[in-house]
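The complex appears here minus one protein chain, its other protein chains still in place.
Just so it is clear, A, B and C label the chains in written order, and each chain counts residues from 1 on its own.
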Amino acid sequence: MTDHAHDHHDHPFEPKIVGFLCNWCSYRAADLAGTARIKYKPNIRVIRLMCSGRVDPAFVLKALARGADGVMVAGCHPGECHYLVQNYKTIRRFQLLKHTLAALGVEDARVRLQWASAAEGQLLADAINDMVEKVRALGPLEWPHKWREGNGLDRLEAEVTAEDARLGPPHREAVPEEVRP
Amino acid sequence: MSDAPKNGRGNGGPRVGVYVCHCGSNIAGMVDVAEVARWAGEGLPGVVVARDYKFMCSSLGQEMIEEDIRQQKLDRVVVAACSPHLHEKTFRRACANAGLNPFLFQMANIREHVSWCSEEKGPATDKARATLAGAVRRVAHQRALEPMAVKVNPATLVVGGGIAGIQAALELADAGLPVTLVEREPSIGGHMAQFDKTFPTLDCAACILTPRMSEVGQHENVTLLSYAEVEEVKGSIGDFTVTIRRKARYVKEDACTGCGVCIEKCPQSVVDDVYEAGLGYRKAIYRPFPQAVPKYPVIDTACCTYFKSGKCKACQIFCTPGAVDFEQRDETVELHVGNIILATGYELFDCTRIPQYGYGRLANVFTSLEFERLCNAAGPTTGKIVLRDGVTEPKRVAVVHCVGSRDTRHHEYCSAVCCMSALKFGHLILEKTKAEVWSFYIDMRPLHKGYEEFYHRLLKEGMHFVRGRVAEVTDAARLPGEEGKLIVQYEDTLLGRQRRLPVDMVLLMGALEPRADAKANALKFGLSCSMDGWLTERHPKLDPVATMTDGVFIAGACQGPKDIPDSVAQGAAAAARVHGMISRGQVLIEPVVAQIDEEHCSGCRVCNTMCPFNAIEYVAAETVSRINPAMCKGCGTCVAACPAGVITGNHFDNTQVFSEIEGVLWDAAV
Amino acid sequence: MAYGYYPGCSLEHSAAAYDDSTRAVARAMGVDLVELDDWNCCGATEYIALSRTGAYALIGRNLALAEAQLAGKNGGGKAVLAAPCSACFLNLSKAEHYVESHPDLADQMNEALAAGGLHHTPGTVEVRHLVEVLVTDVGLEAIRARVKRPLHALRVAPYYGCLLTRPQIPGHTMDEAEYPSFLDDLLRALGAEVVDFPLKTHCCGGHMTQISADTSNALLHRLLKSAAEYRADLVATVCPMCQLNLDAYQSQVNRAYGTDFDLPILYFTQLMGLAFGLDAAALGLGKEIVSAERALAKVGVERPAPPPAPARPAGRRKGDKSLPMPRRKAHHGRARTS
Partner (left out) sequence: MHQTAPRGTFLAEVMEQTPGGEALQTCLQCGTCGGSCPSGPDMDHTPRSVFALVAAGEREAVLKSNTPWYCVSCYYCMVRCPQEIPVTDVMYTLRRMSASAGAHENGDVADFSRTFIDLVERYGRSFELELAARYHLTHSPLKKMSQGPLAIGMVLKDRLSFRPKRIRDLAGFKAVLAKAKAIEKRLVARSRGEGH
């Protein structure tokens, strides 16, 4: 394929960010940003999931391994999750993932958890712009090369999901503090 | 319309049709759609047809897809156009028409997420490519799914007995459908029952409300559970199981004749903070108001002498039918319904939160709700508009708008009804007293039919209007004529001058705000709230009474500030939606749910703890967990959590997401 | 713990009585006040009117000194700087808050401070008003316990002025901007009879006494009139500027309005000292222009404390037509902060 987006060397570095957006709040926030003609950096490529709780750490690792320079996980604000409390699980899982990524030397700014209600198109757009610049400053991740040979990725996935399992069974949050009046 | 050359691939593998929409110039203006189509046709795996077209959602566009499915034997379809939230259904239907399972269709959002938010054509076109690539890679792995049909229980639960709930209940009951109406207070009627007149026509609230109330009370299809609250909601659309707690009345409903002797004889009177808005008194055994429905009184154990000291029993002694029963206990009722309508209403802003208006400190500062009681013929003053001393008639009254509304320190939103209530109050004061009335507003907003005319009427009746938000209300006299008065200090913004107005009475038009327990309540019913705490509708314009949870609808002020006409309209609308479900008899539930491969389930029960909908039950006998598809909402959290990786999220399984990731990163250096 | 003490210019001269009584009361309560060494003027409300950076540099110098001199004086906690003057208190605390929330301001401030070999790290100094330290840290219980000569029979108008409770800078523990009550409580703890002074947070005219007599007279007249109507024996202040304006310009107001107000204006610390039984001279009493002698003659006269306000009636009293007052709800915090 002959495509300009391909070769970094004769073009300034344009970060590639994969965004996992939940169907109810953050994806609609992105829709709203569009409808309101709010402009933001084109570097994000959006994947729609039903809930940020669906984001398997393996998705993030996969994206980085396939050449993404950063990943944004976006969901409803805590307490406003369409599935009541699932984004609290996202928070827990995300903290764990951050932990693992840090161990792997992935800079903090490359993976970001962002809350955005369906009404917060501007907020999401700002967050995306902000993240793109931070990642641009960090330069390309070039993980693929790091993982080209060996089954590093699979090892990782196993590790993360195992740890994730070790978390549970977590106490059920009927009404999390954040929601209580 | 350009027809891209076929790349011959797709033999054996999936045969994908790709359709890139111009959406007039909405997409084509920023994305080189022809190029994207051409590129997809040549570059993307399995693509056998790739076209671009002005309006894919038009009937011609849809027919083009159906045509290709038949002619080209397509088994996958991708449309790159607007947000799936707009047209996913449209194109799924098109596929179904041509005999293709709708879940073999995928949409790429290149309008909201690409053309509309981009500034340069080059990068926009690249982004469109990536988005489309993701969809094409993904669609190859999508599997045919059949929606699940669920029978709809024709019974409906309406929560909240205000005017919106009453309307909804009666609409359904009159259609011959069974309704259960649950009300927290001892009587239905809600805020409207506290009002005197209603704007703009000024008909008496009671006159138009009480007939509806008694209709509810007598309707053969309505089961009224007053003085009761919903404890728990299980299940999903078509088949909810609701647990309701009926608080003890200490009065046997079957025995009580509603004669009211018990109330007369009760020696204990206390301030009534609910119905009389703290402005009047009631007995320890009481009925909120004479026309209450149901007519049975309740005993307020917090202030009943018997419950406090074990003495008295006056009510019981004088009750000839022997209906008073001090031994009564709360009981819980379990209910099976197909749909739920929430009409839980609002509460009034606590005006002490704005101390410069002196409410609670200065006796003659009243809230709008207090004033409704004050001029209500059935109220504590039998409708006489008087100061807190209960006798003096005011000579001048100030009406302060936007108390807690349009104030980023409290509620940023406009409460929508206050301007009209203020005008109504103005009219009542001018009609019943010789007082002057001064309204202090930021913007006068009489927005509906006949409202502006009502404003004009008040102008003619001599009500004074000042454009300026009141700065403070004080009793510190400064100028002659201020002694012993309340002084309203403000800027008349149309004069550009600071002024003071001595008055006898101040009315604070408090904001309408969500009930304190709104968020907790929303959780109970699987709904979400906006930042302010109002219940969130499915779509602000096109689906105002439905919610994100199928089978649960909202009506009235629980969704946002609303006046009576709007609340009634929503009550009726919600009823119509429910009626629709019921007459269809069954609903199709999106098969986007999780499934457990029981073969390999270790029964670790991590997933059980993940599900807030209790959709996953642990089958001890087989040491496996099982998902009830009717209760699963398809969030996929359990899928991501399963340590053994044996849970599949239909339509969002790992393979599908992984290949979409690969797709959107097609151009990344790997 | 030790508190940094920033007296401010007024307390050196015109409000020396405030300084004396403050030190005396602190000693009595075992509060360790360490005067900030080589502090400079906070710029009052004037400097900011000429140069923003200048004003921040001026204040920044004090913050830098405090940061350096108070390091470790408060265990692991922030250095605490206590100011008895409301204007100084606001200037210092507001600047600290602004440089903390506006990094560009902080940079400009430090760029200037560097010229004098100084530097201030935003967020290292907590600025608090003296009265707030006494009410919150020392506590009303301890104060009540220390009272030897209760101020029964003294009707005191608690005067907060503006800058103590406004603007509500995040982190200020002052209960409320419009109708606070902590000074009322403090005075009550001294046994005084506190009047519900409606203008308790209204303006004394600030620097207008120097600029437009008409404006300041009007503002002062309001306060004096209202305090007099509430039959206050004296007014308790927490700010040298308020004291100066109400005290020194009272005769001017009387001339302008043909009134004969004779209201002594005392610092709340002087009243504390009196209640503690400290020597009047040591509290700088007698330096007030409007003599407090007659009012203070009342002190020590034993007489039962005023009965508590009647609670909301449970039921209606016979033949009483009046409508119940609203129940005062517990105070909510602000709905949201931006």
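As a working rule, a residue touches a chain if its C-beta (ideal position, glycine included) is under 8 Å from a C-beta of that chain, and two chains touch if they have at least 3 such contacts.
Bear in mind that the values here come from a model prediction, so they are computed numbers and not experimental data.
Asker: For the unseen chain, which displayed partners does it touch in the full complex?
Answerer: When the entire complex is considered, the left-out chain reaches B, C.
Asker: Which one touches the absent chain: C:G77, C:G116, C:G139 or C:P170?
Answerer: Counting the whole complex, the residue in contact with the absent chain is C:G116.
Asker: Which listed residue, C:P84, C:G206, C:P264 or C:P324, touches the chain dropped from view?
Answerer: Considering all chains, including the one not shown, the answer is C:G206.
Asker: Against the chain that's been left off, what residues of subunit C make contact? List them.
Answerer: 9-10, 12-16, 38-41, 43-54, 56-58, 61, 98, 101-102, 105, 108, 111-118, 162-163, 166-168, 177-178, 202-203, 205-208, 210-215, 218-219, 248-249, 251-252, 286-289, 338
Asker: What residue numbers in subunit B mark contact with the hidden partner chain?
Answerer: Where subunit B meets the chain not shown: residues 356, 402, 406-409, 442, 467-472, 489-493, 496-498.
Following the convention adopted for this analysis, only the chains that are shown with their structure count from here on.
Asker: Measure off the straight-line distance from the CA centroid of subunit A to the CA centroid of subunit C, and report it in whole Å.
Answerer: 51
Asker: Go ahead and note the Å separation of the Cα centroids belonging to subunit B and subunit C.
Answerer: 47
Asker: Taking each chain's centre as the mean of its CA atoms, how far is subunit A from subunit B in angstrom?
Answerer: Measuring from centre to centre gives 30 Å for this pair.
Asker: What are the residues of subunit B that contact at least two other chains?
Answerer: Within subunit B, no residue contacts more than one other chain.
Asker: Subunit A touches which residues of subunit B in the complex?
Answerer: 43, 83-85, 109, 111-120, 122-124, 126-127, 130-131, 134, 516-517, 519-520, 523, 526, 528-531, 536, 548, 592, 604-606, 608-610, 612-613, 633-637, 639-643, 645, 649, 652, 654, 657-658, 660-662, 664-665, 667-670
Asker: Any idea which subunit C residues touch subunit B in the complex?
Answerer: 176, 178-179, 198-199, 202, 222, 225-226, 229, 312-316, 320-329, 331-332, 334-336, 338
Asker: Which residues, counting only subunit A, touch subunit B once they are in their complex?
Answerer: 1, 3-6, 8, 14, 16, 18, 24, 27-28, 30-31, 33-35, 37-40, 42, 45-51, 53-59, 62-63, 66-68, 76-77, 79-86, 89, 93, 117-119, 125, 140, 142, 144, 161-162, 164-165, 168-175, 179-181
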